[in-house]
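Here the complex is missing one protein chain, while the rest keep their positions.
The block that comes next holds subunit A.
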Amino acid sequence: MIKESGINITKAAFPAPFESGLEYNPPTRGVWNIVHTGMLIPESRQIFVCAQGCLRGVILTAAEMNAMDRMSWVTVSEQDLYDGTMEQDVIDGVRDIINRLEEKPKCVLIFLSCVHLFAGCDFKMIIDELSALFPQVHFIDCYMTPTMRKSISPDSLMRKQLYEPLEKCEKKPKTAAIIGCDRATDEASELVKIINSAGFELLDITKCKTYEEYLSMAESSLNITYIPTAKPSGEELEKRLGTKHLYLPLCYGYDEIEGNYSRLCTQLGVKTPDFSADREAADKALANALEIVENMPIAVDYTALPRPLDFCRLLAEKGFNVKRCYADSFSEEERADFEWLKAHCHDLEILPTVNVKMEFSQCEEKYLAIGQKAAFFCQTDNFVDIVAGGGGYGFEGIKRLAELMAEGAVNKKDRRKVIQHKGWGCESCL
C-alpha cells in the first residue's frame, strides 16, 4: 500500500511543508479559473490565443458554463512557435474573429500564453494595432501563463486585469467597491452593513449587468479587497486611478476581524460599532455546531477558505476535533496561526493535494470536510461545499460556516456530482 505524504504540524516547515515534484490533479473543480473570472465583465468576449492543448481547457470551461457565445480562439501551431510571426498571427486571428461576429463586443479580453511571453511577444503593439482596427472595442491584455509559479499567479494577474478598462474619473465621495471577488459578499455581513449604514453605495463587479455599469466602478472613492489574490487589483487601481485601497483580509480571528472593521470605519469616517453581539452570535453558532459535530474529525482545505490554518485555529480554540489541513503551501499571512497550531494542536496533520501519492490516499475515519478537496481525499459525503470563502465575511461569515458545518455533519451530499461541477456557483450544462 502506498502511504500518503502527510506530515504532522510539529514537524512541518513553513510556508512550504512539502518538496516539489510531479503533480497529481484531484477531480475537484469548484475553484474558479481565469475564464470564469473574465466572464464577470458584462458584454465582453474572450479570445484565447494559445496551443491546442491549452485552449481545450478554457474553451470547455466556457462550454460547460453555457457561454460559448462569448468565447473564441486562435491556435498557435508548431510552426508559429518558431517563425517569428507570433504578433501578426494574434492580430490576424483576432481581426478575423471580430469581423465574423454579427455584433461587435464592447470589450475583448485577449489571452496570450507562456510561449508568447517566452518568445518576447510585444503584447502592447498587438493591443495598439487591434485598438486602431476596432476603435469601438476595448481590448484587455490577459495572460494564461501557468509556468508563472514563482512570481504573480495567473489567478491574481487575472483579477488585476479584470479592472483594466476602468479609467480615471471624478470620484463619487459616498461610493465604495469590493474588488476582485468571484461572488457577491454576503449582504448580512458586518462589512456590507457598515458600508451601507455609513451611507455609501457599494459597487461590485458581480452585480454589474451592463458594461457601462461596470465602467462606473471607476467612480468609487474607496476600493476594498479581502481575498489575497485580489490584493494586487486594489493596489493597481490605487496607483492608476488614485482610488484609496483597503486590504481587509478574510480571516477568522475575532480580534483581527474587529481590527479590519476599525480600519474600515476610520476610512469611512464613522464610529466603530460595538461587535460584542456579533462575537456572541458567532460563538453561539459554533457552540451549536459543536453539539452536532461532537468529536467527529474535521479536515479543512485551502480551496474552501483563503486562510485554512486560521480557520483550523478557530475550530481548535472552540473545542472542535480538527485533524487535517490540506494545503500545498501557505501564505505569509498565516505564519502566526501556523506557530499557534504547532504549539497547541499536536495532532494536526498537514497534507498536500498535488503530491502523486495523494492519488492513492485512503481514509478510514469518517470526517467532516470543509472544502471539496478535503471531501475528496477524506472520501466523505459529509462536507461543507464552499470555495474561496463563499462570499462570507467576518462574524456573520463564521456564523454561516458554523451552520454549514452542522448541516454538513448531518446531511450527506452527492460528493461525486458536487465536487466535479466546474466553477462553484456558475451555470453548468452537466
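In the analysis below, a contact is a pair of C-beta atoms (placed from the backbone, for glycine too) under 8 Å apart; a residue touches a chain by one contact, two chains touch by 3 or more; residues count from 1.
By our rule, contacts and distances are computed from a predicted model.
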Among "Cobalt transport protein", "Nitrogenase molybdenum-iron protein, alpha and beta chains", "NADH-quinone oxidoreductase subunit A" or "RagB/SusD family nutrient uptake outer membrane protein", UniProt-listed name of the chain not shown: "Nitrogenase molybdenum-iron protein, alpha and beta chains"
From A:R29, A:H138 or A:R183, residue that would touch the chain that is not displayed: A:R29
Selected residue (touches chain absent from view) among A:L55, A:I178, A:I298 or A:A327: A:L55
Touch residues of subunit A, complete complex, unshown partner: 2, 20-25, 27, 29, 50-57, 59-60, 63-64, 68-69, 71-78, 81, 93, 96-97, 100-101, 113-115, 118-119, 144, 146-151, 354, 356-357, 359-360, 416, 420, 422, 429-430
